[in-house]
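With one protein chain held back, the other chains of the complex are shown just where they sit.
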Amino acid sequence: MTSPTREWTAESLAAHYVEVRDHTERLAAPLSPEDQTVQSMPDVSPTKWHRAHVTWFFETFLLQPHEAGFAPFQDTYWFLFNSYYEGVGPRYARAERGLVSRPGAHEVGAYRANVDERMRALLDRLDDGTVDKLAPTIELGFHHEQQHQELLLMDIKHVLSRNPLQPVYGGRPAASTAPGAIGWVDVEGGLVEIGHDGAGFAFDNELPRHRAFLEPYRLADRLVTNGEWLEFMADGGYERHDLWLSDGWARVQSEGWRAPFYWTEVDGVWFEHTLHGTWPVDPALPACHVSHYEADAFATWAGKRLPTEAEWEHAVALHAADDPAGSLDRSASWHPSADLGAEADAPRVRQAFGDCWQWTSSAYLGYPGFHPPEGAIGEYNGKFMSGQMVLRGGCALTSPGHARLTYRNFFPPGARWALSGVRLADGGAPSEVGR
Amino acid sequence: MTSPTREWTAESLAAHYVEVRDHTERLAAPLSPEDQTVQSMPDVSPTKWHRAHVTWFFETFLLQPHEAGFAPFQDTYWFLFNSYYEGVGPRYARAERGLVSRPGAHEVGAYRANVDERMRALLDRLDDGTVDKLAPTIELGFHHEQQHQELLLMDIKHVLSRNPLQPVYGGRPAASTAPGAIGWVDVEGGLVEIGHDGAGFAFDNELPRHRAFLEPYRLADRLVTNGEWLEFMADGGYERHDLWLSDGWARVQSEGWRAPFYWTEVDGVWFEHTLHGTWPVDPALPACHVSHYEADAFATWAGKRLPTEAEWEHAVALHAADDPAGSLDRSASWHPSADLGAEADAPRVRQAFGDCWQWTSSAYLGYPGFHPPEGAIGEYNGKFMSGQMVLRGGCALTSPGHARLTYRNFFPPGARWALSGVRLADGGAPSEVGR
Amino acid sequence: MTSPTREWTAESLAAHYVEVRDHTERLAAPLSPEDQTVQSMPDVSPTKWHRAHVTWFFETFLLQPHEAGFAPFQDTYWFLFNSYYEGVGPRYARAERGLVSRPGAHEVGAYRANVDERMRALLDRLDDGTVDKLAPTIELGFHHEQQHQELLLMDIKHVLSRNPLQPVYGGRPAASTAPGAIGWVDVEGGLVEIGHDGAGFAFDNELPRHRAFLEPYRLADRLVTNGEWLEFMADGGYERHDLWLSDGWARVQSEGWRAPFYWTEVDGVWFEHTLHGTWPVDPALPACHVSHYEADAFATWAGKRLPTEAEWEHAVALHAADDPAGSLDRSASWHPSADLGAEADAPRVRQAFGDCWQWTSSAYLGYPGFHPPEGAIGEYNGKFMSGQMVLRGGCALTSPGHARLTYRNFFPPGARWALSGVRLADGGAPSEVGR
Partner (left out) sequence: MTSPTREWTAESLAAHYVEVRDHTERLAAPLSPEDQTVQSMPDVSPTKWHRAHVTWFFETFLLQPHEAGFAPFQDTYWFLFNSYYEGVGPRYARAERGLVSRPGAHEVGAYRANVDERMRALLDRLDDGTVDKLAPTIELGFHHEQQHQELLLMDIKHVLSRNPLQPVYGGRPAASTAPGAIGWVDVEGGLVEIGHDGAGFAFDNELPRHRAFLEPYRLADRLVTNGEWLEFMADGGYERHDLWLSDGWARVQSEGWRAPFYWTEVDGVWFEHTLHGTWPVDPALPACHVSHYEADAFATWAGKRLPTEAEWEHAVALHAADDPAGSLDRSASWHPSADLGAEADAPRVRQAFGDCWQWTSSAYLGYPGFHPPEGAIGEYNGKFMSGQMVLRGGCALTSPGHARLTYRNFFPPGARWALSGVRLADGGAPSEVGR
């Protein structure tokens, strides 16, 4: 599942466990029992399901094999809160998670408390040898829960968007500054290496580190903005079939796309549904909640293209202006906000991690030599390597400490409810027009 | 909308208002906020939606025209809690009621309290002339709320059935006594009258009272039991196409019907989901939760037929053993329970009102001379007169005082989540086999 | 299946057999092998399927039981050309009839010739006793084939309508004369009798003749015209929810209905697809190809209502101006054409049989005492008595000699591809507005 991890001790594991688990509860705190129950589409899960499922992970993969005299908190939870691990047993149908009113939000809280208590007891008893043995799975549990923290926020954003009362989760719009024109970061390419190098945690799909050959290319130094998206729209972007992939054009027509997902036009003004309410679209912020099809059409319209994931990773490794370990710690802001400070001497890759996930032109497939781990945990990533596109970076809803250079996020090309935006790429030679 | 009502005074209206409104809250009391939020299929509405919609009725049709300085409690509720009155304005899509987490169960309670307070004030100010003018609409509000009380219970029964934890609403199974063989009540027929005769409340679809010609016929003195339904199943009832209407047979195959709606077979034993949990099927109780198609197939199998609604009403008027005004007051039991006491000298029509609604062979159409009232309230019944079948009587979930002889309930022929059962009929002449 | 028939002899049976069978081939003659292959929607069957299925009927119900040394023409045809007789064996899925390219139109012709030859041999050998025994089934075969003759034309009309080249089946538009205002035929009602009285052929669903009570009423003396339908449209008929049944309004919106089925608007002018090409809508002709929902909405708009089938039959029996036995012989015209000659002294029911089937307000259910015959032939009508509405009369595509006073045609309320139109009814008292 994972590469060798950092040096864990029983104490640091216990401390980090509390931190991650508490963060989930803080995110859910503004939500009523009713909010936590609704599933607004099959891709979305109810808040209380997220809270329970991440708990089920610790109960199943840590307590069951390692707790003396293990018995599940509730037999039935076993079935209800398994998400996709076929190897663990039958699963409750994903699209029907919103039909289950019980256990309620409060009972899920009791489940969490019970597993936390038992996990604490387990961690208390670990000696040094056992720490090394269990740390990879525990750390996977941390990152798994962080993934669901981000999904919890994306999902409740969708749930609240379906309510004509336009309810608010919390927060307020960020101040923004209009960015300058896109600058271009030149990258030499050649035979480069990408993928996780073995230091620190990584999911299995980031392995193995391997070589790839890149022609010279250029990468935009910032994300496409709402203002630029409005230009695309004004220029007939959603009406011109020649800009679109065939599947994308079919969706434009069947679903009536004419703007990013959460935008609504009222009397000629575009508004955007956000977690802090419905606000006029801010042209300075990065365009977000666009599908891969829209990202590709925009790039074609702009005479550019989307980067491959290897191009993205290699350029960010060389030229990143914001540091994933540092600047991401802004959990208070779940709106996209640009980190576009004073211009440096040469263009650098900015907005890599903290605003929107960035669609690449790469299909989500296994790296050369990839093979998933044995057992149910091996179902984590590999079986989804079909029909999806890779996104890189991170977004304003990504949990602190969760993003990293080699992270491979993925969604189907038509998905729009995630915080997905666009960074353009271009061929290195002036005469070359990308796709 | 309605026939002339009983003699109302401001005091009796106010007292009955409290009684009806409190009953709704008593029915919802055992349900958590999460329970009240779920919509398990498009036909089902969330509990908190029922509680709010019946309140919206009073606010819209009583307070809006008659309250001085009227302003709605919340503008948005106007939109959210309108069910099907196109004349009142745009409606929120029925199938999406379960997507709306806010207002929550508690806020709906506040809405109810506010409207109750304002209704009380309105009723306080009524003089005698105004009582006569408003009483028909207020009384309609009572009956409308009682309809939703029954639906609230049918709906939450369905919601809880989708939960693999088999949750309980409340109550416990009733004691039952195995009934004897079906007895047959002979009815002479001829030119009879059916429909509401003008005394007391009735919905518009029960009017006008009119003549119909009936050949001599016989009506079963009790409902078909679970035991008899098990015989039908054992005899291949769900596998023999020759017993079924063509549309019914298509549903048997497409939906895999092989028993009544809430039945499940575990190791050869049939269990039934009820509001008080999952219990072994009791052969002495009336068979319930069968579609019109199943009722018709059962009757064909039995060599009998379903009665027309005129046959049902005429026979019950002449021969009923249980009195709708009296024996229905058993709100504590929401399971079907047979009122099958000591045998009378001659067979009489029993179980007319308190166990299961009884499918008839009559399509739901307007009576000769029927025309709906003017305005939005006229949308109450007439526009649904297509594609549905009439059921007569009442059921164990029907609110006290709500059933009556001329009441016309209706559901599509494939509906199964209502408490619908079977009373057989037969031609009067021994040689005639009905279909 | 049928009531006692007219006096048949072996000779008259053989002569009528040739006549009916030849008529089918004449109707198919203008159609290419490709035309005969297409199934444009599940309700439609390919022409060559119709030609084969009616042949299968004679092979299955006459030759199989009565031909010495019977062997089927082709085993596989047994399966392919059974339509809905579950009792005969497994059926080929109706919606997939258009996937079967072989046997082709020519091979179907060979099948027809073979069965005709064998039927001729069978009829040659009949003695008087056997004539009486077989005549009912043979006569049923005649009427069955005539039903499919009408369907063949309705179906190919639909097939050709889906072709953007606007192909023509044949014929030319009829001359028409603008009719005067609708006259009203007053009918006294009372206890009347309807249903087949035993003389001549009838389908099982026309039996038994029985009593029904009718209040006094009035019936329009002609059908609603295209001109009147254009007025309905101009008055917002397709935009006003208050005119429509709830299911009908849902279809208006989901399917975008805004005119009768085969109408198209080009630059503000309405055109109609017909078997003889696409022509401007003629306001003098009867409105046709409207669903029951549209017929009901039109009647509501006009302040009238649709008649019940008992009202239609009783009035036509008393007051018909055109004689089913006589005036129907106009097979050369498949367009609706009004037989609206000089005005008689008193209004009479005109256009009963030769223009459009007329929607009634009656659901298609069994008459009191109805029961289908034993065996597979019993599947003919009874099992379809659910979810459909009765139409009365006949239409311009009905085969000569096929229409009659007691005939009960039926379609689902949303069906539009049949030649279905509107005759209005009204309550007898001037002050009564029907709905």
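A, B and C are the chain letters, set down in written order, and residue numbers restart from 1 in every chain.
Everything below uses one rule, namely that a residue touches a chain if its C-beta (ideal position, glycine included) is under 8 Å from a C-beta of that chain, and two chains touch if they have at least 3 such contacts.
Every value quoted in this text rests on a predicted model; they were computed, and no experiment measured them.
Taking every chain of the complex into account, the absent chain touches A, C. In the complete complex, the hidden chain is touched by one of A:Trp184, A:Trp270 or A:Phe370, namely A:Phe370.
Residue-wise, the contact with the chain that is not shown comes from C:Val159, picked out of C:Leu63, C:Val131 or C:Val159.
Residue-wise, the contact with the chain that is not shown comes from C:Pro167, picked out of C:Gly87, C:Pro167 or C:Pro283. When the missing chain is restored to the complex, the residue among C:Val38, C:Ala52, C:Leu285 or C:Ala320 that touches it is C:Val38. Although one chain is not displayed, chain A still touches it through residues 84, 86-87, 191, 210-215, 241-242, 244-249, 292-293, 296, 308, 361-363, 365-366, 368-372, 379, 382-387, 413, 427, 432-435. Although one chain is not displayed, its contacts with chain C can still be listed: residues 32-38, 40, 48, 76, 79-80, 92, 96, 98-105, 159-160, 162-165, 167.
In this section, only the chains that are shown with their structure count from here on.
Per-chain CA centroids place chain A at a distance of 60 Å from chain C. Put simply, the C-alpha centre of chain B and that of chain C have 37 angstrom between them. In chain C, no residue touches two or more other chains.
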